Each structure stands twice: as structure tokens, then as C-alpha cells.
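So the structure is just underneath, and the comments pick up after that.
For this depiction, one protein chain was excluded, whereas all remaining protein chains were kept in their positions.
Now for chain A:
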Amino acid sequence: MAEFSTPTTEQEFDANFAQIKPLMSNTEALYESSRCLFCFDAPCIKACPSGIDIPQFIRQINTGNTTGAAKTIYEANYFGNACGKVCPTEVLCEGACVYNLNEQKPIEIGRLQSHATRKVIDSGKKLFGPGAPNGRKVAVVGAGPAGISAACELRALGYEVDVFEAKALPSGLTLYGVAPYKITNAETLAEMEYLESQFGYKVHYNQPISSRRELEALEESYDAIFLGIGLGRTNALLLPGEERANCIGAVEFIEQLRTEHHHVAVGKKVIVLGGGNTAMDAASESSRLGADSVILAYRRGKEEMGAYEFEYDLAKGVGVKGLFNVAPVEIVGNGKVEGVKFIRTAIQDGQVQIVPGSEFVEPCDMVIKATGQAKQTHFLQLIPGLQLDGKGRIVADARTGQTTNPKYFASGDALNGGAEVVNAAAEAKATARGIHEYLSNQL
């Protein structure tokens, strides 16, 4: 029995994917902001990767200065609105709220943050602007959270900034990779438009940078190059049958879902492979698209899943069933997916061991692989002198984001291996300052 009926219209899609952090009204924001204790050296600030002065902006909301609140937020994090909606606040700011220690509900910081930023986005109020031109140019590769954040900060510092984006729209995974119940496309794009109109960087869409020749052109025309390229496609499982129709990667599935909404078809019985947050999203989404049954298969135990507990709760809440201690060995079927052959596993000394002879086939008509994203190693190897670490991550100075090729700087998933929007936004802001420091010293 499906939890949701298959959405056939935009309205039905919106209902199935209702926002889990809906916009707060003025009254709700007043009541919620009134609860804040305004802690000294507040733990919420420390828990925020971008270090937003949370009690300050909550106080500003409470005193009727929402514009000031938005400014406080954006000064620390250019993805202020998106982060309010997509951040795992349960394990960041809200998880650190002292109310938790008193068994009281923590302040809904994320929703307050989106409330304030949404106000300035809707009003288009001018809060920021480009700095006096300093005559130098920076190329930003990738218009995701890292790239756009770097572009904003660099513009504020007086640089001319060109952003090169392979896709047709900005904000990277915020638009293409986050579950639709966390943020809508309209919300994401409104913030992008707001930032672009405030700072005036140029984004060149549908313009992938993928060859040595294109990189050379950037190296010639720009004083520095910022890499905000994120990660690549879903890792291949290297299992027999993986090529069968209806066996797709989670990243690709979610991208399709974000752009095509109810036009995306999901199987009647879906198996999601993986135990991370993306697996939870893909499972939830399958259920909300009307799948009769969704199984989340993970090769270790429930407690060992990489996903946040609240993400698993969210998936369970829409009827997703967990299947633990199983490893896929084959995608079975005849042209199309008809099931997954699993083998049971046991954990010994922290290692996954297969249980011989325990194979079984779990029938299904769709498989979503949420088994991590590949690094863009091939592209990165086109940059002379650029070092990668053993996991394929760019090696860079922790403070300035400068890579081993001094002209190149990096932030976001390509550097940290895959983290939250907030991490990319915070890193990129610091890296933009690193670029500024580097170029200022060159004079």
C-alpha cells in the first residue's frame, strides 16, 4: 500500500513534496524569536560552519529589524536562505541549542533564518554591492554554493568575476541535488537572482570547462581561478546487470526529479542501495512519487549508516523499509530490472564479511544507487601541478584555499570530499579572501 499516490500535476507534486521547513509568518517568527535566550558565546554560532551570529539575527527579527537580520546572515553566509532550509540544523545550530539540555524544543533557527532572508529577497532591498574595481579578474568554475559564494565575496573586494557553469541554472546541488521537500526551485533561484543583482558577477551558463585548452584560456585571461566544481556522477557499483534499464544513480535521479517534478516515473517497488543521506533522500522521494514499496538496503547495520538519524526518521515516516546487513551482488532482470540479488553480511572487527550461501533475490522494478559520487579526477589532472590526496580530493591550504598550483584556489565538495551547502559557502568565502591576499601580495 503506497503512502502517497503518484502525482500527476504540479499541485499534487507540491502536496507530496510539501516543505518540511515551511516559511514562517511574521507572527510565528515573533513568537519563536522571543524564545531565544541570547546565550553568551552561543553554542549555535559555534556549531554553524559559516559562523552566523545567530542570537544577533534572532534578536533583530524580534525587534522588527528583519532587514538587519538578513544582513547579519548574509555577511557570514551568502546561501543564507538556502541554508536555513537545507542545512541539517538538527545536528548543527539547532542541535547545539541549550534548550536541548533542558529537554525543551530548540529554537527553530533554520526557519527563522529563511524567514529573514526571504523578506529581503522578496523586497529586493539593496544590502550589498560590489567594491571599487581593483582592475583584476577572477574566473570561477562552477556556479554551485562554493562558486557563487566566492563570486559574491570577490565582487565585494572589487574583482571582476566570470562564473562558468556547465548547467543551465545556478546553485549546483541546492537546485539539482537537494530533496524537493527541503527547498523549492523557485526559492533557490530567487536567492541566486538576489545575489547576482546585488553583486553583479557574470554567470556563463551551459559553458562547461572540460579541456586543457579551455583552462589555458582562463589562465591567460584571469589573475586567479577558483574551482567550485563539486563532485561527479554516482560511483559505479561494478556489478553484473548494472546497465539494465531502471537502475540509476541517486544523484542523477534527484537531478531529474528537481527539474522534471511529477514527470519523473518511479517503479512500483524500488530498492535504494546505500546508507547515506542521499540514500535517505532517494528513498523518501521514491515513496513520495507513489512507489508501492521502497526498500533501503545497506550492507551494515542500521546504527552504522552514515545518514543523520533525522534523515532516516524522515524516510521511515513515509513508509520506507530498511533492509540491513545485505550486500548487492547482481542486478537481475531481463533487459529491465527485475530484482537485486543480495548476500547477507556480518560485521567482524569492523569489517563487512559476507555470509556464504545466503544469497537471495529481492524483486523490484527499479534500483537507485546511492553509493557516493565520483571525484572529477580526470578534469583535475588537466591542471598542471595540482595535487590530489589519496581520496581524490584537491590538496589546498586550509586557510586560503590555495592549491598546489598557486593560480588555482578551491572550495566545496571538490576540496572537502562532499559536505553540506553551508560548508561550501563558508569555505568559499574564506578562499575568496585567500585569493585577495595572494593577489594583493603580488602587487
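In this section, a contact is a pair of C-beta atoms (placed from the backbone, for glycine too) under 8 Å apart; a residue touches a chain by one contact, two chains touch by 3 or more; residues count from 1.
The criterion applied here is as follows: contacts and distances are computed from a predicted model.
According to its UniProt entry, is the unseen chain "dihydrouracil dehydrogenase (NAD(+))", "Beta sliding clamp", "Aspartyl/glutamyl-tRNA(Asn/Gln) amidotransferase subunit C" or "ABC-2 type transport system permease protein"?
Choosing among "dihydrouracil dehydrogenase (NAD(+))", "Beta sliding clamp", "Aspartyl/glutamyl-tRNA(Asn/Gln) amidotransferase subunit C" or "ABC-2 type transport system permease protein", the correct UniProt name is "dihydrouracil dehydrogenase (NAD(+))".
Could you tell me which of A:I20, A:V98, A:A166 or A:V329 touches the chain that is not displayed?
A:V98
Among A:L23, A:V91, A:A190 or A:A430, exactly one should touch the missing chain; which is it?
A:A430
At which residues does chain A meet the chain that is not included here?
30-31, 33-34, 37-41, 43, 45-46, 50-53, 62, 71-72, 74-77, 98-99, 101-102, 126-132, 152-153, 156-158, 426, 429-430, 433, 437
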